[in-house]
Structure formats: structure tokens, C-alpha cells
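Structure first, then comments.
Excluded from the complex is one protein chain; the other protein chains are retained at their positions.
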Amino acid sequence: MGIKGMKREDFEDNESLDLLTASGSNILLTTVDDVINWGRKNSLWPLTFATRCCGIEMMAAGAPRHDFARFGMEVYRASPRQADVIVVAGTIVHKMAPVLKRLYDQMSEPKYVVAMGACAISGGPFFLNSYSVVKGVEHVIPVDVYVPGCPPRPEALLYGMLQLQRLIETQTIKSRKERNASHDYK
Amino acid sequence: MEEKEKIATPDELQEYFINMGPQHPSTHGVLRLLVSLKGEMVQSVQPHVGYIHSGIEKMCESITYPQIIHLTDRMDYLSAHINNEAVCLNVEKALEVDIPDRIKVIRTIMSELTRIQSHQLWWASFGMDLGGLTCFFYGLRDREKVLDIFEETCGGRMIVSYSCPGGLMYDIHPNFQKRVKDFIKYFRKILPEYDQLLSGNVIFHERSKGIGKLTKEDAISFGITGPSGRASGFSCDVRKHEPYSAYDRVHFNEVLLTEGDTFSRYIARIEEMRESMNIIEQLIDNIPEGPFTVKMKPVIKLPEGEYYQRVETARGELGVFVISDGNKNPYRVKFRSPNFCNLSVLDHISRGFKIADLVAIGGSLDLIIPDIDR
Partner (left out) sequence: MDKIQLGEFINSIAGALEIKEGNQYLEVTVPPSLLYKLARQLREKEESQFDFLFCITGVDYGADLGVIYHLRSTIYDHSVVLKTRTSDRENPILDSVADIWHAADFHEREVYDLLGIKFKNHPDLRRLFLDNSWGFPLRKDYVDDVNIVTK
């Protein structure tokens, strides 16, 4: 189960995984959780949202050489109502931040966010002395996976998406609600 | 009781607004178009920009000249190497530094490879916008070969930062010449495939011939340079008028067409890819020996004055205007970006066409939005 080729022991340094597997839960719900999570993680459909150069690397990840579709991200949906994950690829500026928040709100649960590239993680090359860049998309929407790089290679983005699949696999219905409630918007 | 249905005649159609918002698959970036329509005919298009405005020009006033290069990479990211070259040439011209031939030839070869890769991505997304999804896969498949060459020599796939004031960051990889020659041989065989897919396609002809005509006078008045301007007959190629680097020692044709519609802009770019390959072929076998960088002072200070350098990016003429007051930070840097001027003509040429044609016109103008907003 999980990502082919990687042993479970290799992810030992991830605390949340240990906590979740150690918490233990109802056997009936665990099986239902497994099936639901298996379905969700194997067909994550991203929203077309590319702001800057990382968008081109995201397109290259969908191109023939590093194929996105073999991991389940078959199509890009243009409408937020039909998408599962939003890959924020590029810089977010003060003028764009309300638009991004609105898109995120329009997506239906379950929804995930991947912050791709240095600009989305912390402002990137525009961190110092730029008057209009939001220093990290974390200030606007809650982020699940950070993919560093400027721009990250398509292989790095694929690794980030596989980490997201692993994260989905270990979530239960209860932990998802707790996570959404605890995020505070700065 | 029968009620007669009242069907609105074209004269009674109301004008209404549609927002092609910042997040849209066909606007190639965060561009918001407020389109006013009557039925399906476009009455006017108002572009709203600023959704990616990062304040690069203000940032440049607090950083040193070699650091500006890393920001220019991210403006028009598909012509990253050419943007870097513009700043380096400006600094070298101001300091009156003599650049050895090897550097000039390598910079020219990399610029032309950048141009080919940018047009490949344009072709891929243009075909995809019009509905031909195969073009996306073909174009990006071939673009990966150019990105492999960049990665081996410069370290980065698209964002290269390879030029620096005084020369290049590192010397070319020993495999460079062989890989470039192999790529050109491969791509010359593939380009007819692109013609078979789109250029000869009757549906494509219906969707692009006669759409979005731009006359030569309008192109000059609006300042449209690059393949979009040359498709209307405006001879604006900076490589011919003010040659820089190694462009004065190669023979190539400036691709000029007269029609000025979407189809001409398409053909101009396809022909430009062929001309770029001709330029590379003339230079790749005779790269002169020599140093790959010239010793510069550790802190670069430009003498007081104003310096303007023009280069030909894949989309038009990029101008870097530096006002220096003698310090290590510039006083004011202005980037005259080609996409900024190319956007202003969108309203003028799309009036009277349908909204599906607006997508075709926008794709043929080849806009990169971060270059507009800087």
C-alpha cells in the first residue's frame, strides 16, 4: 500500500504519521477511512492556477516527460468547484490575495493546498524590499505541502504530490476537522 | 390563451459584461479582461493588470547591479537568458569593458536556444487554447531537449542566471556543442510535423485568417515589436538594426509579413524558429577559444548618467534604462517590457469579433503577464 517502492520505515522522521497510527481508532471506521482515502489520493485533480514561472514547471510536470497523469492527476479542472487540490504556483500579491481566498472558499471539501516554489512559501526572491508581495501563501489559506525550489523541478513537484497522497492516506474524518479549525489567518 | 413569444432581434440585444477573471485557463497568467459583449460579438475589452505586480523596479534601487540579473530572470521567464544579457550589456557598455569573442558567441547561441524554447511553449499553449490538445504534448516534449542543454551548462532549466557583468558564470560543458548539433538535427525533422498539425489544418485557417488585423501604422503607434509587429510589416528586429553580441557576424532573414492577422503572427513565429536554427548552425562549430569571463571590480559602480540597452526577446524589444548617480545601487531602473505595449493593442484589434476569436487573438499576441506587471 502507499507509494510503490518506498518502505514505510523510510518515513520515520515524520511525527504526524506516528501520532496518527499510535492514536488507534474504531476498527470499522478505520476500514471505511482506508477505502475513502485510497479513492481520494489516487485521483487528485488540480485547479489551473499558475501565477509566475512555477506555472511553467507545473505544466512541464504534466507534459510527456514527467507525466502527472500516471499518479492520478489526470486532468486540470478550470472550475474550483470541480477541483480537489490547488497548487499555488507563483507569487501572490496583495491585489491577488482576495481572489485566491475566494477560489479556495469556492472549492468543496475535501480540498488540499500545495505551496509550490519559494514565492508561495515565503515570498521568495521578492522577500526583501518589495512593497506588494505577500510573504507566503500561508497568510491567506492553510497549506498542506510545501515544495521548495525556485522553480522546483517537475520531479520535486511530483515528490510533493506523493507526500500529499501520503498525508491523505493517514487522515481520518476527525483529524481533518481538527486541522481546519486550528488554522489561524494572519 | 396563446402568448406570442418575443424573440429579441440583434438591434435589441443588450450590452453586458463578462469577466475573464484573473484565474482562467486561456489568459496565460493573471490577466483580468472585462469584456463587453452584445450577444457574442465583442464591443470592447478592458484589461486589468496588477495581479502579479511585485515592485521589481523599486527593489532594484536597493540592490547591486549583479543582483538585478536574478530579478530580470523572473520577469519574462521564457526569455530568461535574453533578459540577463540586456542588463549585462548595459553595465558593460557603461563601464566600457571589452568582451572577448567567446563570450559573445556563447551568449548568442544561448539566446537563440531560448527563443526556440519560448516559441515551442507558445505553440504548445496556442494549440491547446484553440482546442488541439496534441499540440501541448508535442511542443513540451521537444522543449525538454532544450531544457536538458540548459541544465547541463547553466544549472537551471528555465531560470538560468547565466550571464553576469563581465562574461558568463561558468564555461560551457564539454558536451554542449554535440548536444546542440543533435538537437538541431532532431528539431529540423520535427518542425514539418508542427506544420502538419496546425499550419495546414483547415479548421485552424478558419479560426485565424482575417482575425484580429493589425495595420503597420497601428503597430508603430502602439509600439508593438517582436513577431506580432513584424507580422504587420513593421521592421523592428533589434538584432538587425542595432546588433549586439555576435549578431553582426551571422546572416539571417528578418521575418516580415504583410497581412497582420492571427495567422501571420503564427507563421512569423514558426519561421523565426527556423531562422534561429540557422543562426545557431553558423556559430556552433566555430566557438572561439578564450576566457569565459573578464575580471571586473568586486563592487560595480556605473559612472553618472543614463544608459539604455535594447535587446530582442522572444516577444519583442526589451529596453533596460538605468539612471545612475555613481553609487553601487542604481538611482532608477526602468524596464521597457514588450508585453506591456503588446497588451494595449488587444482592445483595438478585437472589436467586432466573437469571444472565441478573442482567445485566439490573445494567444497569438503571446503575452506573459509578469512581464507586464513587473
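Note that the chains take the letters A and B in the order they are written out, and that residue 1 is the start of every chain.
The criterion applied here is as follows: a contact is a pair of C-beta atoms (placed from the backbone, for glycine too) under 8 Å apart; a residue touches a chain by one contact, two chains touch by 3 or more.
Predicted model, so just to flag it, every value in this text is computed and none were measured.
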Quick one: which shown chains sit in contact with the chain that's not drawn?
A, B
Selected from B:F137, B:F292 or B:F321 as touching the chain missing from the view
B:F321
Among B:Y65, B:F234 or B:Y247, single out the residue that touches the unshown chain.
B:F234
Across B:R141, B:R179 or B:K334, the one contacting the chain not displayed is B:K334
Tell me which stretches of chain B touch the chain missing from the display.
49-50, 53, 55, 57-58, 62, 94, 218, 220-223, 234-236, 241, 305-308, 317, 319, 321, 323, 332, 334, 336, 340-341, 343-345, 348, 373
Where does chain A touch the missing chain, residue by residue?
95, 128-133
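The working rule: only the chains that are shown with their structure count from here on.
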Taking each chain's centre as the mean of its CA atoms, chain A sits from chain B at a distance in Å of 31
For a test of understanding, state which residues of chain B touch chain A in their complex under the given definition.
21-25, 29-30, 50-56, 58-59, 62-63, 70-71, 74, 77-78, 121, 125, 136-137, 140-141, 143-144, 147, 157-159, 370
Across the complex, what residues on chain A touch chain B?
47-53, 55-57, 59-60, 63-65, 76, 78, 90-91, 93, 95-96, 99, 103, 125-126, 128-133, 150-151, 153
